[in-house]
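In this view, the complex is presented without one of its protein chains, the others remaining in place.
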Amino acid sequence: MSITNLLENWSDFRQQHPSEDRPHREYKWAMSIDLDACTGCNACSVACYAENNLPVVGKEKFAHGHSHHWIRIERYWDNDGREFADQGAQFLPMLCQQCESAPCETVCPVGATNHTADGLNSQVYNRCVGSRYCNANCPYKARYFNWYDYPTTDNVWPEPMNQQLNPDVTVRGKGVMEKCTFCVQRLTVAKSNARSEGRSVLDGEVQTACQQVCPTGAISFGNLVDPSAKVGKQWKQQQVDLNKDKQAKDVTESAAKLRGYRILEELRTYPSVMYLEQLRESAI
Amino acid sequence: MSKRHLLALFNDFDEAVAAIAELRAANIKGFDMDDLILKSPIEHPEVEKVLGDKPVHVQWFTLIGACMGGLLAFFLISGAQANFFSQIKGGKPIVPLPPDFVLTYEMFILGGVFITVLGFLICAGLPAKRSSLYSTKVSEDQIGILVKGDESALAAFKTIFTKHKALEIQEEAGK
Amino acid sequence: MIENSFNRRGFLKVLGWGGATVALSGCGNTSVEDGKEFVTSYVQTADYIIPSIGTYFNSTCAQCNAGCGIMGRVREGRVLKLEGNPKSPINNGKMCGLGQAGVQAHYNPDRIREPLLRTGDKGEAITWEKALALINEKVGGVKAENVAFLTGGVSGHVKALLKNYLDALGSGHHYVYEAVAPSIMRAANKKAYGVEMPRLHLDKAKVIVSFGADFLGAWISPVHFSQQYARFRKADKGERGVLVQVESKMTLTGANADRWLAIRPGTEGILALGLINALAAAGVSVPGDVVGAVKEYTVDRVSKDTGVSAEHIGKLAALLKERSPSLIIAGSAVEGYAHGSQNATAIALLNQVLGNVGKTVEAPSSVPFPQMAPTAGNRFALQALNDNMAQDKVKVLFSYGANPVFTAPASMKLKENLKKVPFKVVFAHYMDETAVEADLVLPLNSALEDWATAMPEYIAEGAQLSIQQPLMEKLYPGTLGMGDILLALLKQRRPEEYKGYEDFYSYLRSAMVSIKGALGGANEDDDTFWDTALSRGVVKLVGAPVNISSNASAKGLVVPAPFVEDSAYPLHLIPAVSASMRDGRNANEPWLQESPDPLTTIVWDSWVEMHPKTAAKLGIVEGDIVEVASRSGAIKAQVYVFTGIHPDVISMPLGYGHEAMGRYAKGVGVNAFKILDPIFDKETGELAMHETRVKVSKAGQRVVIVKDEGPAGGNQMGRKIAVRMSSSKVNLSEEV
Partner (left out) sequence: MGKDIREDIAWAQINKDVLKSLESPRKLYWVILFIALAMIGVAVGCEIYQYTGGMGVSNKNNSHVWGLYIATFIFWIGMSHSGTLLSAILHLMHADWRKPIYRFAEAMTTFSLMTAGLFVLVHLGRLWQVYYVMPYPNERWVWPNFQSPLVWDMFAIATYLSSSVLFLYVGMIPDLAICRDNIHAGWRKKLYTVMSLGWEGTDRQWRNFRITYLTIACFLIPLAVSVHSIVASDFAMSNMPGWHVTSFPPYFVAGALYSGCAAIITLFIILRYVFRFEEYMTLPIMKKLVRLTFAIAMVWTYLNLIEFASVWYGHDQTAKDQLIFKATGPYAPFFWAMIFFGSILPLMLAFKRIQTHLPILLVVSILLNVGMWLERWMIIAPSFAHGHYPWTWDHDQWPSLVQWGIVFGSFGWFTLLFMVFCKVFPSVSMYEVKEMVYHRSLALKHKPAVKGDY
């Protein structure tokens, strides 16, 4: 019963997260994005549209800020008044950062967004009432709301385009918040297959749609718990610690050569996406 | 012996107070001071003093209600959190105390208010049927004294009331 | 349970497809209630259908000419998503956005569903029998030389059949037309290296100097180059490659360069010669005749002519000298001028001087089956066709894989000349601008329901035949594949020769099987060979190496003309080829329309890129609608101001401004092809795409540009969002 459960497991229920003494057990999905490899080509974004049934909202709604790109490519310039953008642009794929301590989760009135055991920031479409508080509280603004009923009244997928829809992913109706899921439908299958074979998911066995498509391989994705996973090695080499809000790079001078960082880390969201700084040659 | 009711209406509050004091002093046979009810258009604690010390118990209801509200809320909420698939939200503990205290606080008040009102209804004997001797003047500007006594005492009542300028004396019809 | 997309070793069974006529359940557009759909039991399904499990079939992408291998995820008989075929050496399992939008071309609601015959102003649906008979009749009624076949770039068995058909007619004209093609570069390469399309090894270069080649975006084989680029940046051993991009309008590649050098339009050749001069001065061994030819190009003069600072020229020369091998690439920005060939030649010479030939510029292999080798399209072909039509020499015109009415500049008067052709047959997916002008419109299968083979023009090593197989049953019974149509037409002419083939599939299979020895299947039986070929999606061909010339010589070098001011039309118009839109053939795929342009983040519209200086001079701010007028016409579009463009230049994307085609393309933006001036490259006769001069004037309207970036633009406002550091601090080869 609830009270007994409450009293017996009190210390469990009082556990903060993320914490060193209670790490993720089997899976902690994480990503690293190499901004030096990212060319800003937008293939990841299109892949996400294809995989996750994202609606194309059209010009008018795009103009109103109703777009649905779970992964969007941001393009930054050097804003120092130079005559030409002569060091190119900085492209940054921004997606839900799957924060370990996600600001969106605490504020949802109905508990529609939660932290899963795999370290994902889940979004339960059925439960969502559309208060949009999560989006208000997301510093990355990586959440997208269904301002209209795209499948029906908006007819975003006119016959026969609806046949392209991925049956593994819900088509969301109006009034529901949505965001990048790290392709949870793919993760679920991989985990299920691995479980039936009595093992954990191997590195590279599961890819997110954006990672799979990326022509330069800028996106790595995998299980941080798995010591053999590439993404974990990257995090380790860059000395980026999931559970810290200040990394070696910010603290020690000798670590200044590291490229790994997380965005808006000072807000203590503990994101699961590490970015690797873009490089520029100084000889030219 | 059958008891009968008598209602006297006064315009002047002081006279009514004096009438009550006299009734108490007169020690009329077949009449108990507890059977005296003062009816009044306004609240005036200083007038009621003449009736003697009558305890009020509503605050006990308040205490119980508030405590129950608070306790219930805390255990309901933390119990619900503990059993809601142990969902971690925003890295906070599954049973986070500050928010739970906020809600406990609200429910403490809600419980307090509700049970207080309940206590009020019980202690004040509401809702009730109006007694047969009631004058609408009481809700306007006159003060009324309702007494219950043996038939024998009626005459004494009347005397005292009349003496204190009762505007009107109503008598319950005999059996 | 949901299907597993990724455990390829254990799970994925890529199976051969038994034939195009296989009935698949669950993919119909009709409902059971209508009584039109068969209910198929899933208790005993075909062996490649597992309910709720996606299976993967390899095929070839037809969205552009790069020929990437794709892997279609098929579930319950529907293709859901295209992924890269890991076995294809071109894209190694990767994809671009354009390729993925192939499913939207397939499921597009605006596809033509049955043959249409023009009667007056309307199209009337007719049967295929009638349509083919009509063609037979019309073709029979004219002389062979009056039959013209206009196509885009073609290769493989369709090309072979097409040639056979034209032969059967007694040889008509085959015009191979691509609106956006590196044809001047091909000619210059042929001259300099002896091959049209040398293989570039970006990954082996330490420095890449790209003269306007958008190899990460839209140039030749961008997915392939992007992978090489990743290895170039993060080499297994050694230092990070340095990319310098020289161009007048920033491309996606330019946005990724370590140094983006804004150059005066058309002076790229001068810079290349200046670099040769600087290298010679720095002690790089340069043949004497070359030194003589370039000695005038001192740093100062080059800097003055090109607008690139002397400092950068010096640094660039030093870098090229220091880090070898390097790679110099001439892209579309180089060749788009009246002296485009000269520019390209100068740049090829720079490669030779640097000794890159044989290291980063290598020879392609020859193709064993020339009848299937790709015929690269160019713009000259359309010019020739247009002239012939104007002279009434074309009586029957076939058009396949091209949309000349949309892509021809207005000055060609192509639409008027088309009217002189009595019978025009257009093979089309949509009622595009050309199909609207046709007398007979024949609806094609989508690339995902059709059989074909393709031989990509550019492949890093060797040669290959890519197989395109249907990923699902046809959506509409009224469409037909190009191979099937050609086969049917051939049966009209040479019934004896082709009667054995029931359809294109049987033709293709027997054709492939008959040469299986050359396709690496000598020891396999026919079925095994065929199934393996299909399941792999690509067949390696054994090609002989071709010689490439590494001799640097001034022979053939014509010194490129310097930049000339034009006071009436002061600005150069650069028609930009974007990764999504290309020449506009994919404009009706909504994912591409809503995919923001990488540099401007604009969606669903055309725009005019302008440097802030130019804008200030003209009193223009972002969102102003301007009229862009050339000597050949004027169009109006919104202005986007940014610093990724030379002040003497404005740029507009191609592919927008469709007047027909479909709901997602029609009326979106304006067509920049229309105002291109008829200026041609002096050597090849190709239309010089970047040579158009324009003047810009405000049209008086202002709009809020629909784009993804917010009011902060590309400014991070002091937040630590996208961070950059100097490459000297890091050794990427040590990273995981």
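Letters A, B and C mark the chains as written, and numbering starts fresh at 1 in each.
Methods note: contacts are C-beta pairs under 8 Å (C-beta built on N, C-alpha and C of every residue); 3 or more make two chains touch, one makes a residue touch a chain.
Values in this document were obtained by computation on a predicted structure and should not be read as measured data.
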Shown chains contacted by the missing chain are A, B, C
Contacting the left-out chain: of B:100, B:150 or B:171, that is B:100
Contact residues on subunit B toward the hidden chain run 13, 37-45, 48, 51, 54, 56, 58-59, 62, 76-77, 80-81, 83-85, 89-90, 92, 96, 99-100, 102-103, 105-107, 109-110, 112-114, 116-117, 119-121, 123-131, 134, 136, 138-141, 144, 146
Listed in rising order, the subunit A residues that touch the chain left out are 61, 64-67, 72, 74, 94, 103, 106-111, 127-133, 135-137, 139-141, 143-149, 153, 174-177, 264, 267
Across the whole complex, the chain not displayed is touched by subunit C residues 704, 709-712, 715-719, 721
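The working rule: only the chains that are shown with their structure count from here on.
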Contact graph of the chains (line, ring, star, complete, other): line
In terms of CA centroids, furthest away from subunit A sits chain B
Here the gap between subunit A and subunit B, centre to centre from mean Cα coordinates and rounded to Å, is 63
Rounded to the nearest Å, the gap between Cα centres of subunit B and subunit C is 91
Residues of subunit C that touch two or more other chains sit at none
Within subunit A, the set of residues that touch 2 or more other chains is none
Note: in the complex, subunit B contacts subunit A through residues 75, 78-95
Given the complex, residues on subunit C that touch subunit A span 1-7, 10-11, 27, 29, 52, 75-76, 78-84, 91, 93-97, 100-101, 103-104, 107-109, 216-217, 222-223, 226-227, 229-230, 233-234, 240, 242, 244-245, 250, 252-262, 312, 315-316, 318-319, 475, 579-580, 590-596, 598-599, 601, 603-605, 613, 642-644, 668, 704, 706, 708-709, 713-716, 719-730, 732, 735-736
Touching subunit C in the complex, subunit A uses residues 34-37, 39-43, 45-47, 49-51, 56-59, 62-63, 67, 69, 72-77, 79, 82-92, 158-161, 163-168, 185-186, 188-190, 192-193, 205-207, 209, 212-218, 230, 233-234, 237, 256-257, 259, 261, 263-264, 275-284
